[in-house]
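Complex shown without one protein chain; remaining protein chains in place.
Up next, chain A:
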C-alpha cells in the first residue's frame, strides 16, 4: 500500500515537472544540423566543422528539458543514425534548400528515416534551411520536389515545414521560424507524451537487450581468439 502510494506521488510529480525529451537531428552533410543545434542551445556558431560522430546539445524550451542528438550526415557516417532512433520522441530534418542537385538524395534519406519503425508515427519538423541563398527553394517547391505529402502520410508522421536561416543568430537571436517550429514539435510531443514515451522505453529495452547479446558474443569471440593465440605461442 505504501509503496503503491509512493509510486502515485512520484508519478504525479514527474507529470507536473519538466518533460525530458530527446530529439534526433537528421539531414545530409552540410545541411546545417550543427549550426541549428548550437543556435538552439545558444552556443557560438563560429567555426562549425563537419560532424563525423555524435554530440548532444541540451537546453530548456517550452517547459521541456530537450536533448538534441546532432549526428553526422555525410555518406560515410549516415548509417549510424539507426542506432539513435529508439531514443527519439520526434525529429528535426534539416535541408540545404539551395542545393537542388541533391534533392533526390534528400528525398531518399528522409523516406528511409521516417520509414524506420522507431520513427514512424512520431512528429518531424522539416527545416528548409539556407533561405538566405539566392537559389534557395521555397516551401512549396521543396514540398513538391520531395513528394513530402506522400512521404509523411505513408509513415503517419505529423509534419511541419519551416523555412529558415540557421546562421542568422544564436540563443536570443535565433531565427524565429526555427523557434516556432521547435515549439510546434514540443507541443505535439507533450500532447502525445504517454504514447511516445512508452514506445521509447520499449524500443530502448529491445536495443539494450540486443546490445547486451552482441557484447556477450563479441567477448566470447575475443576470448576464443585469445585462447587460440596463446596455444599458438
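Operating definition for what follows: a contact is a pair of C-beta atoms (placed from the backbone, for glycine too) under 8 Å apart; a residue touches a chain by one contact, two chains touch by 3 or more; residues count from 1.
By our rule, contacts and distances are computed from a predicted model.
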Missing subunit (named according to UniProt) among the choices "Integrator complex subunit 10", "Nucleolar GTP-binding protein 1", "ADP-ribosylation factor-like protein 3" or "Brix domain-containing protein": "ADP-ribosylation factor-like protein 3"
Of A:61, A:77 or A:103, the residue in touch with the unshown chain: A:77
Option touching the unshown chain, where A:55, A:153, A:201 or A:228 are the choices: A:55
Sites on chain A contacted by the missing partner chain, in the whole complex: 47, 49, 51-56, 69, 72, 74, 76-80, 83-84, 87, 211, 214-215, 218-219, 221-222, 225
